[in-house]
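Here is the structure we will look at, set down as structure tokens.
The complex appears here minus one protein chain, its other protein chains still in place.
Here the chain labels run A and B in written order, and each chain numbers its own residues starting at 1.
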Amino acid sequence: MATPAIGEAGKTGEWRDMKPVCDHSKCIPSIKKKAACFLCWLYCPEGVIKATIPLEIDLEYCKGCGICAEECPGKAITMVNEGEKNG
Amino acid sequence: MPENLFNVNIEEYMLPGQRACQGCGLSLAYRYVLKALRENTIVTFPACCLTVLHGLYPTTSVAIPALNCTFASTAASASGLVAGLNALNRTDITVVAIAGDGGTFDMGIQALSGAAERGTDFIYICYDNEGYMNTGTQRSSATPIGALTSTTPVLTKQQPKKDMLRIMEAHDLPYIATTSSAYPIDLYDKFVKAKRIKGPRYMQIAVPCPPGWGYAPKDTVRIGRLAVETGIVALFEIEDGKFHFTGRSKTLAEKGNKLPVINYVERQGRFRKMSIEQLRQLQRWVDTRWNEYLERAEG
Partner (left out) sequence: MGDVQIMTGNQAAALGAKLSHVQVVAAYPITPQTSVTEMLSQSIEGGELKAEYIRVESEHSALAVCISASTVGARVFTSTSSQGLLYMHEQIHWAAGSRLPIVMCCINRGVGAPWTIFNDQQDSIAQRDTGWIQIYCRDNQEIIDSIIQAYRIAESVYVPVMICYDGFVMSHTMMPVEIPDAEAVSDFLPPYKPHTVLSPEAPMNINPVLFPWRRANKEGVLCDGYMEMRYKLQKALDESRDVIISTSCQFAGVFGRDHGGMLWQYKTDDVEIVLVGMGSVASEATTAVDMLRSEGIKAGVIGIRVFRPFPKEDVRAAFKKVKAICVFEKGISYGYEGALCSEIKAAFYGTDIRLPIHNYICGLGGRDVKARELAEAVRLSLDAIATGDTEPAPIWLNCFTE
């Protein structure tokens, strides 16, 4: 019957009105240059954050919930307005 | 903390672009449930938020075999999976039933009690977002006292939350555990453990719901944490009748510093019509249960 694929609900990145932006100079794993923290990866309900150095967030599917920004202990992630809709 | 984090199975069985709300507590919890249970799992679930998360034909967002069922029958559907797989000698697969509080505390209770009583070898998960959220926030027996819902829109819920955990305890299960979306590692560890146990295992997940509870999606983890900090949600395991706290609840029990429930209710729109008397009732309810748990933990 239904087979697994990414994007069942379409490009859920289009749901956002605010998007997460990471300041890597404040990101603990980037600072320490090793696996550390990554609470954003842990708490992302979508699993669209990659626990890499530097951090990667898949903006095609990130819904902009803001949990990562809220939970980041280094205040490295901020939510900024999407601005013009880029289709 | 990072060490535990990095021992987690890195495979993602829940694919991006799924239909759950922004900041969905179920989405967060389910990610870790699936990581813990892994590929050799079949899940069955009724019409609920999870059905929507799994997606609409012909595509699904979850790379685990899944069988939808009718609303009352989740545990019976799981019983049939277990029976069928046994008959075919496929004993290497974990059968998981998962339903919301509506499909567990209310309509699903008969089938669940039956499956538990029969000693069915499966994991039953109740994700408790305290209402019929998929259909627009109607009241369930899991809704806390004083909460506004679309079917308690003026007077708020009059009854306290049904104690489903105690009901499940009455079935003499080998393993019962409470977990929370806000504590994914605690959740993950309990599901890894549950997978190895035989017999009926009941897992309840405290799942915050932004639209249903009236808070901003960014606060899902914060609200979930406050539920535990105030003792509204206690993180524990009961293994063959033996109770013990885990994680943050264990620390709170040892240090004796749980927060008053007002810290939790004041952040949620659903409690804006809660009366003082109801708030007192909620605090009493929390304190009574917490003290019972403390006694059991010591014993």
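The criterion applied here is as follows: a residue touches a chain if its C-beta (ideal position, glycine included) is under 8 Å from a C-beta of that chain, and two chains touch if they have at least 3 such contacts.
Here the structure is a predicted model, which is why all the values come from computation and not from measurement.
Of the candidate positions B:Ala111, B:Met133, B:Ala177 or B:Leu252, contact with the hidden chain is made by B:Ala111.
Only one residue from B:Leu5, B:Cys21, B:Ala36 or B:Ala76 touches the chain missing from this view: B:Ala76.
Interface note: of B:Asn40, B:Thr135 or B:Gln158, the residue touching the hidden chain in the full complex is B:Asn40. Although one chain is not displayed, chain A still touches it through residues 1-5, 7.
Annotation for chain B: contacts to the undisplayed chain at residues 39-42, 44, 47, 51-52, 54-60, 62-70, 72-73, 76-81, 83-88, 90, 93, 110-111, 113-114, 117-118.
What we mean here is this: only the chains that are shown with their structure count from here on.
The part of chain A that touches chain B in the complex is made up of residues 1-12, 15, 35-38, 42-48, 58, 60-61, 63-67, 69-71, 79. Residues 2, 5-6, 12, 14-20, 22-25, 27-28, 31, 54-63, 184-185, 216-222 of chain B are the ones touching chain A in the complex.
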